[in-house]
Every structure is written in structure tokens, then in C-alpha cells.
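Missing here: one protein chain of the complex. Every other protein chain is in place.
Letters are used for the chains, namely A, B, C, D and E, taken in the order the chains are written, and counting of residues starts over at 1 for each.
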Amino acid sequence: MSFLKKSPWVLHYAATSCNGCDIELLACLTPTYDVERFGIVNTGNPKHADIFLVTGSVNEESRKVVENLYAQMPDPKVVVAIGACALSGGIFRDAYNVYGGIDKVIPVDVYVPGCAARPESIIDGIVKALDILEERAKERKRQRKVVPA
Amino acid sequence: MSLDEPFNDLPLDQWVSTAERHRADGARLVQMTGTARGDHFEIMISYDKDYRCANYRTRIPRDQPELPSLSGVFLAAFTYENELKDLFGISVPGLAVDYGGNFLRTKTKIPFSGDVTIKKEKPKKPSAARKEAKPANASDTSGPEV
Amino acid sequence: MSNTTIIPFGPQHPVLPEPIHLDLELDDERVVQALPSIGYVHRGLELLAERHDFIEMANVAERICGICSFIHGQGYCQAIEQLMGVEAPPRAVYLRTVWGEISRIQSHILWLGLSADALGFESLFQHSWRIREMLVDIIEETTGGRVIFGVCKVGGIRKDVNDETLRSVRRRIGEIRSAFDEIANIFRQDATVKKRTVGVGVLSAEDAHALGAVGPVLRGSGIARDMRQLGYAAFGDLDWEPVVEQAGDCYARCIVRVREVDQSFDLITQCLDRMPAGEISVSVKGKRPTGEAMFRLEQPRGEVCYYFSANGQKNLERFRVRTPTFANIAPLVHMLKGCELADVPVIVLTIDPCVSCNER
Amino acid sequence: MNTPTWLLAFGFILLGPLVGALLAGLDRRLTARMQSRQGPPLLQPIYDVLKLFEKDTLVVTGLQTLYLWGFLFFMVVSGFIIFLGGDLLLSVFALTVSGIFLCLAAYSTNSPYSNVGSSRELMLMMAYEPMLILVPLGFYLVADSFRVSDIVAGSPWQVLQLSGILIGFLFVLTIKLRKSPFDLSSSHHGHQELVKGITTDFSGSDLALVEIAHWYENTILLAWLYLFFAPLGLAVALPLAFVLFFAEVLVDNTHARLKWSSTLKASWLVTIVFGVTNLMLLPLMT
Amino acid sequence: MYSISFLIGFSLLAGFAVAASPDVETRSRRVRLSASVIALASVLLALFHLASGPEFFALSPGVLHVLDWMFTIGGVGLALVLLYFCRRIVAREWYIPVLVVLQTGLMLSAEFAEVTPEVAHPFYIDSFTVLMTLIVGVVGGLICIHAIRYMQDYHAHEKTVPNRQAAFYFMLFLFLASMFGIVFSNHLLWLFFFWEVTTLCSFWLIAYSGTDEAVRNGFRALGLNLIGGVSFAAAIAWLTFGPGLHTWELDQLIAAGSAMALIPAVLIAVAGLAKSAQLPFSSWLLGAMVAPTPVSALLHSSTMVKAGVFLLVKLSPVFYDTYAGLLLSLIGGVTFLVTSLVAVNQRNAKLVLAYSTIANLGLIVMCAGVGTAGAMWAAILLILFHAVAKALMFLAVGTTEHLIGSRDIEDMEGLVYRRPAMAAMMLVGILGMFLAPFGMLLSKYTSFQAFLSMDVMLGDGLMLATILAFGSAPTLFFWSKWMGKLVAMPRRLPPGTDPIPRDEAIALVSLTLITYVACALFPLADKVFVIPYTDYLGALGLIPVVAASIPWDNIAIMSLMLAGLFLMPLAFWLRPPRHAEVSGYLSGANVSGSASYRGAMGVERVVESRGYYLSGFIREDIMMRYGMLGAGVLIVVMVGGVAL
Partner (left out) sequence: MSWSWFRISSLVTRSALAKPATRLYPFEKRKPYAKTRGHIKFKINDCTFCTICATKCPTDAIVASKNDKTWAIDHSLCILCGNCVTDCREGCIKLSPQPWPPMLTKEVLTFRKDYGEPPPAIIMPR
């Protein structure tokens, strides 16, 4: 079994979101939803994170940040896009300054719909991401066995 | 509310002196903004004293978009003027803290000057959708059982 | 060689839930200079008025920000109604007022939590948010959304709230109020909280005025200016006074918010007492807004200004929002000079920055 | 130096981190409950570290791993000395060396956050070091030896004689355990101005090393607490040490973070008022 | 005896020979040769007198008489030379010539007194002396070798400074000769002469560059040391004319015990305090940092200032269990505490070293004032470890300054990558200065023990122990900060390429090895240098005898730590872990692959991290002022109290 599943540390970045989804995400960390039950900790630091939770529709400035944060996360990692904005741009998708959708910038593994995405959905999304994370960890182990370092 | 607080036209050369007058009067700078019109920009400004707003509007030509800075009178003006600079491409000589067009950084430069337009696109034809339609993968997509 | 440490504070920073960037220059830990730069949340939604007609635009206005979402929707709808010359029915107006105040309380409690967090007071943060969640439940029950209410529409509101629910809201508000009192007293009296906030980030009344501060920042510096005094919505009928604190430091701003929460509880009870019966919306079919005007409302963070210019078309000609955070940027830069690195998050938070409002 | 003490010392090397991890787990659980939350499972810290070993390690410079090994090594040495019944003062010195290695590791990375973090960490060391040194001095005065084995065999009244020192030690324990109000250099929960402070630029196995060293540190600090009560016998001393250890969680949850200058002033003041005064009065008490 | 005269005489002759060299090449060769011979001779001397008790040497009356006259003439000559230099002083420093005249007058009056004490043994050797000889000979020799290249570079950089290298080396060797004189003399008058010669050398070398600042600082050093000189002369006068003890021999003085010898001992102690720059006198040593770095290394850290504490430690049995001793310790303590704190403020590497030197000397003075075997043990080992590590640090800073063009600690950022060898040596030096398992920390350990077992009045030892505890904390802070700078990732500058000059490399590498070996072999050092000395004093009944203080398991564990410090880098170097390298965390605003980020106003900025100097928290001027005041009061109380 992979321990990644038992201790997913998340990094949250609001890439051009309206705050709605971010608040819901923060609410997940607080007593009512308390995702620390699953070992989830909001690290605030890409180098410690396993799951990248992104909200918002991404504009030019935040694109650079998102790319950088993604690059600074050590493998294995997954990306969860939260909210209509992060999925497709939502209501802002026609605005001139947004790309619309995190997947235009970095590969996204789980899409959590909603505007704002509800804490329950976010928890579900993270749980889904955990399976992918474990899959990746296993994959890496297999590869390591094939090519001894 | 504020339908009774109309915008008064103001010649550009009284821009600063009006600000000074309001400042001496103890008013507060509420906001500054612009609108792009055909061949000119309208710049609007509002001062507030005791919940009453005095609104002004001045026009500056597109070919010479220059607005004297009010940041010497109201320091608060610097954010608005930087914003005007970034969104409308108006140059503001005498700006106290000049970000040089990097205050509100946007993908397209000076997007509010009228070059960028956002029109409603035609809805896609669903026939396109049908072509690639394939049967559902039940496990992934079935909605919640309600 | 200079002795300055240069730190990029943000855009991604755990203390800031939202992306804003500050170039910090420090000497030891004293801030020599702090330069903000923004643009991480700019969407250009004012231009979306070209894309959406004035009715749909209310949805966009609500999504300027997820924290002060409702008041944006309310302000937008009120303004369009005035430009069209229609009047929303009184029940709608009162419900809007109630929701507006609930939204203010949830914003303030949210802020109290975040600022406790910036002070390193994790348990206080958690408890604040626990209480906020009780409020969010009310919001969800009455509107169907947790952060984006989605109940305002041009001409009134979408869904009525039945009287039984209103009674339960009233009861629950009382419960929340007593839970909040406990937290509020900690914010008011706790020694370490005071140690970190009293005398930090002082903004004098003159500076606050000259720098154009608004909202709790201005009121924390001893100037009583609250746009609800304009009497929009039901505020003209209600009985209240703006909250003012004199010191102008972080503590004063914190206390202003704590007291405003109390005040909003009062206002809600008053509204519920006087809740009129009747229609909740009027039809605006075939009417179009015309003219231009500036409208001001009081958001949790202070005065918000909307500028509309409409010419009888379906789409607005120009829609512009000047948000309170935008007005508070200049005071922020002023306050940051000479503080300590540890104070930076505290001072930044006491203007309660809302970046998505700020950049639209 | 007989067989049982050697067993104890090597037992520390093997089981020390486990005990420390359980302490950390309990701590997290208790913290959560104080915040009205359910909290993570008890073994969460262990899951975390095992996970970190599964992750890639990104470094800014290869050398940082070396310094972290130094951190761990000296931490183990410090605990080893105590459990061997050795010299407490030497153990303090080893603990200091280990702390300095952690700072070096953080200094060697590029992020200004970790650099400021390690400057702050050094500042904190400067704040708690005098008190930490006064503890062995106090023991020396009552047990006439720096040796742990002699202290354990000392008089049961020593904790009363050293009550001021104990208070001072509890105070700096808050700093050592990185608890609010002194959680300045790195942070339990990521919401402070320094991101993760010292550990900002460590990842994967590097971070795991830090965590393991912290587990050792937990055990060592618990052992220090235990020493105060040791002559009372295991059955009394251990629960007392536990209670005091977890009193720190309450402190953590009831204080805002202070700034470095207040921390420095406060801890030196406490050191003087409680530690030094206690030492000065000691001759009168014996 | 021959070895003594050889060391003194050869050094003097070497000075003349070097000064008379026709060209630069010859001079360098002669310096190298003489320095090696001196170092070798001191090692030989050490081998001959390994772990033995003291030996005293008598001279035939004729020789003694001639030498007496020579020293008298020398003393007068010295005074004249000093007065000659005094022509450049400014009005405010009128007291300097007065002091010169005063001390010479006191000296001469003692010398031509009607009854002068007999001096049976003008020279002696004991294990402590042997240690000092090794320090002067080996460390001093290495510093001289380092100076060869350093001075060439120095003159290449400082065009305005007149090239007086011949005289410079003469002064260095003259200084070495007089240092040997100090450590071997049992004859107090002779010792005093050598003492004053070192003052002269120090003054001249500080003022070497001839700039106004240098000259001013030189005179400050001269003036403050002359105050000590006058006090020393007064002690001699007391011993000649005063009631009670009537001797010119150091060992007699010490053996007389505190009841008899306290007054002259306190007077000499004042001289020692001035020489080792303790607090009211500290300012001269800070000013002395304008001198070329080898001078700072030789005179102002590893040897000359040690002469002061050397004498204090010698007199330590006299201070055992006296209030005077306690006051002396407190002066040391105040110095230690204040200068350690002030050092946190400094970013100029040489000033940090200067403050830390004063602080460490303060620590030694603290031990000297206690006067028990344990304290002496600590003091002597402190002298050893400090001399070696500090010389290494000074030379390393000097070389680094020439390599990177700055002596600012901030500019040493990333030296580990830019100059790995230099950084490694500096790291060893720094580790040697304050960290376990290195010697300095060991000595601190023993000092704690010694303090806690002292017993002059209630709480005395605790006071000292507390001072030590509080003073060590800032030491830890500024040294670690410095190390942090060295290991930091360089943000701008590429690695340097030009090699470390050979002479400098020889000196540096040797000192590094000595530092390491001294720590590894410290149980041996303690057997060879300290125990014989303290045992001898114990046998004389001057101090209580105690068993060796460090238990074996501590030694074992320290060896383990030392081995760890050595093996870990080795293992790492042999099998480095391979991890992917990325740039540091910059809040997501990184410009890829660098240490810069996208800042406000659209500019790209390089992050910078400066160390903490706490300049708003610790105020150098205020702290120093209060420190001086406190220590001044203590001195007055000490001297006044004893006199009454």
C-alpha cells in the first residue's frame, strides 16, 4: 500500500478565482469538515505538497505562478481543479484576460464542478485524487524495479 | 441614491485646480475611472463630502491621451491613475508612484481602450456533439442517485 | 553594501488566501519598503457587459467576489432598477437587507478567523470558522447557495423565504450571537492578540482621509463614514449608528469589525421584526435602463462605487466597480512602511484585502 | 556504565523516534480536539514520514542533505548521551550543534523564507540557550553532578528545589517544541509570514529527516521533563512528565504568535527571574 | 637555557637579517627560513620539556649583571623611542608621554634602589610556558609565512601606503623575540621590558599604513597599554620598596600566596587587563583592526593579547579565593557578555573577530580570577584553542579579502561554492571557535564546573556561570550566522578561479590541521600542558588539587562527534545522493532557473537574504559605554579595595 493515500498534503492556489471556491476550500480545513481526518494538511508550500488544488480561471499572471508551483511540486503529484472557473472559465470564460480552465495550463486529474464547489464535492474530489496518486506511486515503484538506479 | 448627483463637465485645464479646491474644502477622493468613446476618452472623478458626491467628467483626445496627475493633491489618486494608465493607455505625467504600466498587469495591454471587444458567440451546433457521441461510461458519469 | 533582505511576499503565500504580491525590502526584520503589484486575479469582467445583457450581468456582478458576493448583486440590481425607474417590492428590499447583513457578518467572522490565523492563533481561527459555518447554514437554507447566494435579480429577488424559516433564522441568529460573543471577547481582551495588534499599523485620521481609506479602516481611524447612512435598501428605516474606533491601529480595525458584527445582528433582528409581507419581485419585461450614474453601497470592507452608463440597449455601455479594497491599497502601502515582517500579514489583513474585488 | 544503560541508550536510537512520533500524533489529535475538530489518526506523523520517503526529493543544493544528516546525527547523539546516563551539559551542547546544522541546511537553500527562518531559529536558540544551560547547572547544584545517572538517583525533593528552573524550562520548551506563541522559525500549520520557515525548501526524504529528528527531539525533551521527577520513580515521574508535555498543547492553542524581540526579551527575563533566582536561592534551600 | 636564549636571540637576529635583505625574493626566503626555524625550535623545546614540571635557570652573577645593565639601558632606550614617536600626537593625547616618563621613572627608581631583591632564577620553563612557546613559535611562524604574500598583495591594493616592509618584518620578529622573553622571564624587570617592547611593536604595526586613522588608533593602543605599563611598574616599585614581599621573581610572587602578594598581583593584573583588551581598555583592540591582517592575527588575537591573560593565569593562584579574584572574574565576565552581544551587530569580519577575541579573553580572565585547578585547566586550554582557531580565522579572512575583495561577511555568501577550500577552512575555524566537540566548548564545560565549585561568597560562581550562559548565546548566534553565509547558495557571483597563494595556503592548511588535531588530541594536550602545571601548583599547596575533570565517556562521545563531523562529509563526498535540483521557493513568482522573481513594477528582482544584525535591539555604542563604565568601576573597586 502506498502511504501517499494516508497523508496527502495539499497546496492551494487561487488562480484568478472569485474567492467563492477558495472559501469553501478553507472551510474544508475548519472544524465542520476537518479534512485533517484524512491526514490532509494545507502546506502552503509546493515543495511539501502532493495535491495541487487550483481554483479560478487562470489569467496570464497566474498562469506563470501555476506553472511554477506545479514544477516545484515533487512527484508523484495530482492536480484537482475546483469550481466552474477552474474547469472551463465558468462565467468568465469570455472575459478577455482569462484562459478559462486550468487544464489549458497544466494537466488536471480531477475536476470538481460547482459554483462555488461545495465542501462535500471538494472532499470527494480529493478522495478521487488519492486513488490517482496511489496509482502513480505504484507506477513509479514498478519503473524503479525495472531500471535499477 | 445617486441619480441626483450628475456628472459635470470640466475642461482639462481645471482638472487639478478643481481637485485642489475640493481638497481645501475637506472632501475625499472617491474614485476615478474612464470610458472609451469614439475619438476621446472620458475621465470621471468623484469627490465626497458628508455623503454628498461631486462628480466631474473631462474629455481627453485619443491621439494625445494625457492627464495631469492628481497624486500631488490626493495621494490616493495614484492607484486610480495607474489603473487608467494600464487599462486605457492614458499617460499621467507627475504620478507619485509610477508603475510604468505594470500596476494591473493584463495579457493584452490597455484592454479598455476599445480594441478588445467581447461579443456573444453563436451557440455551437449540437450536431457537432452528436458526431462524437459515444455511450456513457456509467461509473464515471452517472449523476448522484437522487 | 546594503543590508536589505528582499522577499517576494506572494502571489502564492499561505498567509494570503488570495494572490497579491508585495515586494518587501527588509532591514533585519523591519520593512523598509513594500510595493504591491496586482493582476493575478484580473479578469476584466467589467467588459463582460458587452457579452451579457443587463439581466444576466447580475450573475457576473455576484461573482466579482465570493465573500461580498451578495452585496454586489444587491447593488447591481438596485442600480439597474433605479436606472429603469422601477422599484422592488418592500419584502424584497427587506430580505435583501437581511441577506446583506448576514453576508456582512459572515465576511467579518471569516476575516476575524483569517486574522487570528495570521497572528498564529490557530484555535481562534478554527473557532471563528466554526461559528461562521453556523451562519453559512442559514444562508444555504434561505438561498440555496453557501457563498454565492444567487437570489437577487433585477426587479426583486428570486425566491421567497417562508415565515417559518424566518422564525428559525431569528432563533438561530440568537444562538450564533451568543457563540460569537465568546470569540468576540477573546478578540477584545486577549493579551497576546493585543500585544500583536495594539499600536501596529497606525493610520491617523488625517492620513486615512487623505489616502482615501474606506470602511472599517476609515472608521478604525475615528472617522464615522458608513454608506448605509445613505439609507438605501431598508437602512433608512432602521435604527443604528456607524461604529467608530479612534486609535487607528490594527486593534481598532479589528474591534470595529467585532462591533459591526454585533450591530449587524441587531439590524437583522430589526428587519425580521418589521418584515413586510407581499410580492417579492416586479416584472421588468420590456424595460431597459438608460442614463448614467454613480451608486455607492457599504460592503463589509467599505464603500463600493458602481458607475453605470446605459443607453437603452440590452447591454450596458459601461459598467465599472470601484471596490473598497482598491481604495484601501494606498493606506496599506502607507501603513506597511516601517513595520516588522511579522506585522506584514497582520497589517495586510486588517484592510481585509479582497483581491478579486480589487482587480475585478 | 552497565548493560541496562547501554540497552536503554540503543533502545533510544531504535524506539526514540517511535515514541516521539506518537507524542506528535497525540499532540495533533489533542490540538484538533481543542479546536473542535475530529483530528487525524494517532499514527498520522508516521504515515506522513513514510509518505515523504515515497516522494521525490527536490533540492536547491545537494549539500543541504549533508547538513540535515548532521542535524539528525547530533540529535541522536544528544539523546544517546541522556539515555546512557551521561553528561547532561554535553547533551545540551550536542543539541545545540544539531540545531545549528538545521539552520545551516536552511541557510544553504535559496528561498529568503528559509533564510529568514534560520536567522529566526538562531535568534530563538539565543533566547533559550541560557535557560537550557541553567537546567544542568541546577541539577549539578542539587545532585553534585552533570551526569544523568546521578540525577536520576538524586533526592526526590529536587523538583521542589528546582521549581524555578522547571518553570523556566517549561517556558523554553514552548520554543523548542515550536509552539505558539514562539512558533517563529517554522510553522506547524502553514499560515504564517514565513511559509514553512526553515523547512520551506526541503522536500521528500530531506523533509522526512527533519521530521524524524523532531521525533527524537520530542523524546529527548520528554526525557528532560522526566529528569525533574525521576527520583520519584517511574510510576509518578512519567505521568507527570506527560502532563507537562501536553500542557504545552494548551499553551499552543491559547496564544497568538509573538514577535522575535518580545520572544527574546521574554525568555531572557524568565530565565533570569525563574532560573537564575532559583539557582541563587538554592544554597538557602539545601 | 640554551633553547631559551636561542629562541629569543635567533628571533632578534632573524629580524635584523630580514630587514637587511637586499631584495624582495631574498627577504621572502629569509622570512620563510627564519619562521620555520623558530617553529621547529619551539617544537623541539616542547619535546624536550614534554609533560615535565617547571625548571628554573640560574645565571652566573657576571652575566646577570651585564644583562641587568643591558635591560636597564634597553628600557631607557625604549622610552626614548616612544617619546620620539610621540611627536605626531595630537593635543588630547598629552598623557602618553607623561605615562612614558612616569613608568620609566618608576622603573629606574626601582632599579637604582638601595636594596634591590636578589634574582636567583631569571628564566624558567614549565609546561604552560611550553604551550605558550608553541603558540608563539608555531602559530606565530605560520603567520609570518602567511604575511609574505599577504603584504605583497596589500601593497598592490593600497597604493598610498608607503612600502616599509623591511621594517615591518623586523617588527614582527622583534615582537616574536619579546614574546619569548615574556613567557620565559622569571625576572619581573626583564619581563616588564619585553612587555613594553610588545607594546611598542603593536603601536608601530597598528600605525603601519601611516594614515591618520591608523596613527590615531596606534596612539590609542599605546596610551591604554601604557596605563597598564604604569600599573606594572607600580607593582615592581611596590615589590621593591613596599612593605612585605620583597622580590623580583615571578615564582616567588606567586608562591607568596594571596595574603602577601595580592597588591602587586592586582597591579600587574591591571596591566594584564590592558594588554588583553578587557573592558575599560577594549577600544584599542578594535582600533587595531586597521593594521594589516597578519598583524591582527599575530598580535591582536593569538599571541600578544594572550600575554596579558598568560600573566593573569600565572598569577591565578594568588587570586584563588579572594574578593580581588572575584572582581577580576567579573571584569572578565562583563567583557565577555558585552562584547559577545556587540559582536552580533558587526558585519565586518575583522571586527567580529576582534570582538570575539575580546570576549574569549574575557572568558579566560574569568577563569583566571577563580584560580582553582579546574578553572586554570579551562583557561589554559582556552588559550590554546583560541590561539589556533582565531589565527586561522584571521588569516582566512585576510586571504578571502584578497580573493573576493571584501571583508564584509555578507559578501562571503556562498563561499562554499565559490571558494570551497577557503570556506572549508573557515568553517573549521568557526566550528573550533564555539561548537562541540571542539576545544573551546570543552573549556566552557570545565569553566562551568569550576565556577560552580568556587566559594568566595554566596552565589559568586553562579553569577559567573550565568554570565557565561548568557554570553555564550550571542556567540552562537553570530558564528552560526556567519557559517550560514558561507554555506548559502550564491545568488550572483560565479566561482573564483585564481588559486590561493602558496605561502598563504601553507599557513592556512597547517592551522586548519592543527585546529583539528588539537581537538582530536585534546586529552593529550591536557596531560602534556595543563596537568603538570596545575599539579605543581597543587603540590606547592597554592591551590586545591582535584582529579582530572572530564570523565572518559564524555571523551568517548566527543570523539564520536568529531568523527561524525569528519566522516559525514567524507561519506557524502564519496557517495553524494542524487536529487533533482530546483530553484528555491519564491512564492511562485520565480523566474525559472534562477534566484530572481517577477517583482512589482514589472522588474525582475534577485532575492537577497541578509543576516540579522539586531541593530535596533543591541546598540553597540550604548552597550560598550555601559560595559566600560561597569568594568571601570569594578577595576577601581578591585585596586582600591586591595590598596585599602
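By our rule, a contact is a pair of C-beta atoms (placed from the backbone, for glycine too) under 8 Å apart; a residue touches a chain by one contact, two chains touch by 3 or more.
Everything numeric here is computed off the predicted structure, so don't read it as measured data.
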{"item": "Among C:12, C:143, C:197 or C:309, the residue in touch with the chain that has been omitted", "value": "C:143"}
{"item": "Options D:38, D:149 or D:262, residue touching the unrepresented chain", "value": "D:38"}
{"item": "Chain not shown, touching residues in chain C", "value": "52, 56, 59-60, 63, 123-124, 127, 130, 133, 140-145, 148, 150, 158-159, 182-183, 185-186, 189-191"}
{"item": "Chain D residues that touch the omitted chain in the full complex", "value": "30, 32-39, 250, 253-254"}
{"item": "Positions on chain A where the hidden chain makes contact", "value": "31-34, 37, 80, 84, 87-91, 93, 101, 103, 109-115, 117-121, 123-125, 127-128"}
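In this section, only the chains that are shown with their structure count from here on.
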{"item": "Chains touching both chain D and chain E, listed by label", "value": "A, C"}
{"item": "Most remote chain, CA-based centroid, reference being chain E", "value": "B"}
{"item": "Between the pairs A-C and A-E, the one where more C-beta pairs touch", "value": "A-C"}
{"item": "CA centroid of chain C to CA centroid of chain E, Å", "value": "65"}
{"item": "Inter-centroid spacing, chain C versus chain B (mean Cα positions, whole Å)", "value": "20"}
{"item": "Rounded Å distance between chain B and chain D, as computed from the means of their C-alpha atoms", "value": "55"}
{"item": "Residues of chain B touching at least two other chains", "value": "99, 102, 105-106, 111, 116, 118, 120"}
{"item": "Multi-partner residues of chain A (at least 2 other chains)", "value": "13, 30-31, 42-47, 59, 61, 65, 69, 72, 94-97"}
{"item": "Those chain pairs that satisfy the touch definition", "value": "A-B, A-C, A-D, A-E, B-C, B-E, C-D, C-E, D-E"}
{"item": "Complex contacts: residues of chain B adjacent to chain C", "value": "1-3, 5-7, 28-31, 33, 35, 44, 46, 51, 53, 55, 74-76, 78-79, 83, 97, 99, 102-106, 111-112, 116-120"}
{"item": "Residues on chain A engaged by chain E in the complex (per definition of touch)", "value": "13, 45-47, 64-66, 68-69, 71-72, 149"}
{"item": "Residue ranges of chain E touching chain B (in the complex, touch as defined)", "value": "600-602"}
